Structures are given as structure tokens and as C-alpha cells.
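Every protein chain of the complex appears in place save one, which is left out.
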Amino acid sequence: MDWLAGAWAVFRNDLRIELRTRYALNALLLFALGALLLILFAVGPQPIPTRVQSAFLWMVILFAAAVGLGRSFVAEERQGTALLLRLNTRPSMVFAGKLLFNLVLVGSLGGVSTGALLLLLDVSVARPGLLATALGMGVLGLAVATTLLGALVARAARRGALLPVLLLPLLTPLLVSSVSATQKAIQGLPWTEAQDELLTLVGFVGATLSAATLLFDYVWAD
Amino acid sequence: MYRSVRALVVALLSGALVAGFLGQIPQLDILEQSARNLYFHVPMWFALMMGTVISAYHSFRYLQSGDRLRDIRAREAAWLALLFGLLGIVTGMVWARFTWYVGSGKWWNFDPKQSMAAVLLLIYGGYFVLRDSVEDPDTRGRVAAVYNLFAVVTMPFLLYILPRQLPSLHPGGEGSPAFTQTDLAPAMRWVFYPSVLGFLGLFWVLYTQRVRLSWIRKRLRREPEL
Partner (left out) sequence: MTLHPLSSSDAAPSLRPQQARPDTAAAYDSTWTEQSDARPPEGLERVMLPDGKIYVVLAVVLIIWIGVVTMLFRTDRRIDALERRLDQDIPEDPA
């Protein structure tokens, strides 16, 4: 109960700061939409195969998250509030709170970019449930990885393009499975066809989530 | 210990080279004599695996103890894993170029095992970029160790689960990652296993050398200040 309250407080605080400026969310969404439009302009008005459609979608989500997320830890380190957090809360609370916040960000990112892609390409999804599951698992895995790696990157002195460099190769299994599952959802294949992908996604999210929960203590502690 | 392993490595690898070129192998269609590459290409991946495991183990111990030697061990093992992985990919490219893709002139055709191995190398590349970006040695060790362990968690997906789900020309889709026991003719085993052992030993010798060197360098850097 105490733990939940602490995690919730961390989340609420981040959300409050975010809602005051809406910087991260706006940057994220604009980046995703801009990238999506640019890709579609570059491809031109020809029909795009479903495999390529789902690949576009996930590339945009991945790159937007890699560029836009992980800000919150950097902000803490810069303003010195990290010390206050370290004194008052346990690491796992901070991790849960930040994870929840990133989940909200990536979730809206995923929802908006999927909606935009479906609208722009005039795609009708034959299996919305499968699409939502794939999207949800992908977003969860993405949020877990960005939370832990964001905390890592915040400790680095020279940040630059560090988060994408670390994040993108690690998320390759996630990308491959979610692109494949998304494609099957658009095509309307039955759930049993996407079984491999979904199980891989579940396993990946479970493995990364437990590893990140265990490892976060070491990143956060001084 | 070190000296005897070193002597053993020299003996095993010399033997594997001679036997690898002169020994009897079954005649296969596309592979022909290049099946002998089994003795040299596959042990690269065994060495890579050994590197990742050693590196992860020492990263784990570093998080527990904070001992700087553990960090050096983890780093050197990762470095050698990178080297052997690179050798494995390049040798695999050459081998595939003149067997699977012969006549097409392709060096790289996105075979899942190939691509995933390349991604693995990118992960270790990220490990060294991360190390270089942190100034304070204690923080650097911890951050690198956390990244290393997190990466190790995703590796089974990269190396075992995903390649199974994708179509591939690479042997061993069902069983072990590289080949199945039945693929290996009995005559080849007598060369293959010593060769694997020899390359693992080579890994160990190089690794020990580099760790000793790094340790001396660290001590030298320290002592004038104290």
C-alpha cells in the first residue's frame, strides 16, 4: 500500500509537470506524425503491401520513442531533484512511477500513429483485437526498455545520440515480432496464425520487465 | 594453468588446421570441400557465446561487489566477444557467398541468423559507446554492467527464438543454434570438437592476457596519485 502510494506519487508528479508544459508529449506526437507523413510522401501514391505498412508504423513508433523518451530522468539529474527522490523513495517506487509515465506517453504515441497511418492509407483492419494486443505488448516492451535505458543514459556525461544507439538493437526482437503480428492483424489472419509472434512478445516483455525491475536499483542508487 | 592451456591451444589448433585440411569429409553437393569451414566458422560462435556468458557473469559480480577487477573482466570478455562475433560474421559471409549465393554475387542476403548476429554485434558496440560516455569509473562500471545484463536478457530472443520463426537457409532450425548432431558425420566430430576446444582455449588465453594488461595499466595509473 505504501509502495503503491509512493509509485503513484512519482507518476503524478511527472504527469503534473508534463501537463503543465506538454513538451514531451507534443514533441513525441509531432515527431511521429511528421515522420509518418514524410515517409508516405517519399513513397508516393502507389499501393503499399501490408508488410511494409506495419513496418512503417513500428519504425515510426520506435524512432519517436528513442528520440523523445528518457527526458524525464535527464531532467531530474539536471534540476537536482534526483537527490530528493533518492532520499524519500525506494528505487522500485521510482521505477514503477516512471514506467507508468512512459507507458502513458508511448501508449498515446502508439495510438495516435496507428490511427494516423490507418486513416492516411485508408486501411481497414480485419482483426482489431489482434492489432490492439500486438500494439499493447509492443508499447509495454518499449516503455520498459526506455525507462531502464533512460535512467542509464541520464548517468552518462556525454549523452548525444546515446539512447537510440542503446535502444534500437535491443528492441530488434520486439520490432520483428510486432511488425509480423500487426501485418497479420491487418490481413485478418486468425489468432492462431499469430501465436508465435504473440508468445514471443509476451516472453520478451516478461523477461525485460523482470530484468529491469531487478537492475534498476543499481542504476538509481548512488 | 595458463601455460598448460596455452600449450594445449597451440597443439589443438595446429592439429585442427592440419586435420581440417587433410581429413576425410563426406562429399556434399553445394558445400563440396568448403564443408571444412565447419571446423573454423562454427567455433567462432562458441567463442562468442563464451564471451557473452563470461562478460555477463562478471557484470553480475561487479554489481554485487563493486570490485574494479570484475569490471575489467566484463569489459575484456565483451571486447573479445565482439572480435569473435565479427570474425564469425565475416567468415560466414564468405562461406555463404560461394555456396548458397554462388552465381548471384550476393554477400549479404538477410538470412535471419546473419542479421541477428549483426544485431548482437550492434548491442556490444552500444556497450562500448556507453562505457565511453561516462566519466566516473564507478558509475561507468555500474551503468555498463546494468546494460550488459539487460542486453543478455534479450539475447535468447535474438539468437534462439526469432531465427526459429523465420525461414532460413542456415542449418539447425530445430535443434541447437548452429547445427544438429545428425548433421555431423562421425569422422568430422574428431576434428570439430578439438577445434571448438582449441578456439575456446584461444579465447581464454587472449582474455587472460588482456585482463592482466588492463589490470597493470589501472594500477600504474593509480599509484602516482596515492
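First chain written, first letter: the chains are A and B, and each begins at residue 1.
Note that a contact is a pair of C-beta atoms (placed from the backbone, for glycine too) under 8 Å apart; a residue touches a chain by one contact, two chains touch by 3 or more.
Bear in mind that the values here come from a model prediction, so they are computed numbers and not experimental data.
The missing chain lies against chain B, touching residues 17, 20-21, 31-34, 36-37, 40-41, 44, 83-84, 86-87, 90-91, 94-95, 97-106, 109-111, 167-169, 202, 206, 209-210, 213, 216-217, 220-221, 223-224.
What we mean here is this: only the chains that are shown with their structure count from here on.
The geometric centre of chain A is 31 Å away from that of chain B, both derived from CA atoms.
Residues 63, 116, 119-120, 122-123, 125-126, 129-130, 132-135, 139, 142-143, 145-147, 149-151, 153-154, 156-158, 161-162, 165-166 of chain B are the ones touching chain A in the complex. Of all residues in chain A, those touching chain B in their complex are 145, 148-149, 152, 155-160, 162, 165-166, 168-170, 172-173, 176-177, 196-197, 200, 203-204, 207-208, 211-212, 215, 218-219.
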